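Here is subunit A:
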Amino acid sequence: MSSSSASPSAAESLEVTSTSAVTVHGPSSVPDAGYHMGVVPEVVHDSPAATPVKFYQVGSFAVGNRLLPVSERSVQSDPKRFNSLTSGHRACQGCGEALGARYALDAAMRAADGQLVAVNATGCLEVFSTPYPETSWRVAWLHSLFGNAPAVASGVAAAYKALGRDEIRVVAQGGDGGTVDIGFGCLSGMFERNDDVLYICYDNEAYMNTGVQRSGATPPAARTATTQAVGADPGNVFGQGKDLPRIAMAHEIPYVATATVADLHDLEAKVTRAMSMRGARYIHVMVPCPLGWGTASCDTIKIARLATQSGLWPVFEAEYGEVVASTPIRRQVPVEDYLKGQKRFAHLFNPVRRDEVIDRLQAQADRNIRRYGLLPEAVSPTLPPIAEEANT
Partner candidate 1 sequence: MLTQLEGSMAVARAVAACRPHVICAYPISPQTHIVEGLSAIVKSGELPGCEYVNVESEFAAMSVAIGASAAGARSYTATASQGLLFMVEAVYNASGLGLPIVMTVANRAIGAPINIWNDHTDAMSQRDSGWIQLYAETNQEAADLHVQAFKIAEELSLPVMVCMDGFILTHAVEQVDVPEVDQVARFLPPFEPRQVLDPDQPVSIGAMVGPEAFTEVRYLAHERQMQALDVIPRVAEEFRAVFGRDSGGLVRGYRLEDAETVVIALGSVLGTIKDVIDERRERGEKIGALGITSFRPFPLDAVREALGAAKRFVCLEKAFSVGIGGIVASHVRMAMSASPIANYTIVAGLGGRPILKSSLHAAFDQAVADELPALTFLDLDHGLVDRELARTRAGRRSGPAAENILRDLGAVRAGSR
Partner candidate 2 sequence: MFEVRIHGRGGQGVVTAAELLSHAFFADGRHAQAFPSFGSERTGAPVVAFCRMSDTPIRVREPVVTPDALVVQDSTLLHQVDVFGGLKPGGFVLINSTRTVGQLGLEEMEDGRCQILTIPATVIAREHIGRPMPNLVLLGGLAAFTGLIHLPALLEAVRQHFPGSLGDKNVAAATAAYDLVLSLRPTTAGEHTKESAGAHSA
């Protein structure tokens, strides 16, 4: 793979255009709305696809930081990025998944020098990115079913291997529902065969597209439509759920990583690292959902950061089943700081504080901190004593 940031040819302007045709499979349609059935004209200044990219200089890790050497800048800061998921999609304001997918795919496209195919599971990403009759995808993209994205991606990879075209890389993506639950069998199959696919799971911790129902990734105590905040034990129960990154590690595949949209540069770096390898690779990305979590749409990145800084969402990398790196917590916060900003945890504070639940969640966070070495050995004296591991 080339490491240079090749891109569709573009003029010196900041407009991102494409000379390749982009079409949606299906009968002909409604004109006048972004990418639609038919060939996109070469340079269209008025088309939303050619929205000029504007950069604002803010902070050390933001897009467009001119203080960083070019090679260290994010993929997104490059006006010649592939723009795999272009504007015009129908994601909610503040959608973590739209943000994560854009960063991840553009990084993957750069690493693959544009030779990439994306396979998508049914879910929010698939639905908001391909609102009939349009598509926001500027990469070759296939959506089959809810539970089979890993298998379909394995098929694409097998095809390219058979056809002698395995310079074309395969990325599969899906939400937590499609990955952790209904797609789990296919995911495990892809892992154990070590098929040459990078699978990215965008985890918003519930089946969001169908109305916020509980999934195997829904954290304990969270309110969803099928674990409502009613009764003696409101919200999702403790003692259930799957830790997909650890399950992926148990398959001893070449690369497993977690990431969040709070550290997008880290997400890009992990995708890039994964793309430098072959075989089955898995990245699990936390993508807060303002609607489902009951957070303000401007707080998506902040909430994700609180998750990592509390220890509830450990950020790490593993290779062949062993953790090789973890991101230390910079400024630890108690889990309460993370929970109280989300309506899906409101019942832990109102009408009464449920300290026993909050404490159990804190114990989970502490366990992650110990397990992944997220803090130096000295534990802050203000944290409560570590609860019994067996309960968490």
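FYI, contacts are C-beta pairs under 8 Å (C-beta built on N, C-alpha and C of every residue); 3 or more make two chains touch, one makes a residue touch a chain; residues count from 1.
For anyone wondering why these and not others, all candidates are chains of the complex that A comes from, given by their letters.
Here the structure is a predicted model, which means the values were calculated and not measured.
Asker: Consider subunit A on its own, then decide which of 1 or 2 touches it in this complex.
Answerer: 1
Asker: Residue numbers of subunit A touching candidate 1 in their complex, please.
Answerer: Residues of subunit A touching candidate 1: 20-27, 29, 114-117, 119-120, 127, 130-133, 135, 137-145, 147-148, 151-164, 168, 185-186, 188-189, 192-193, 195.
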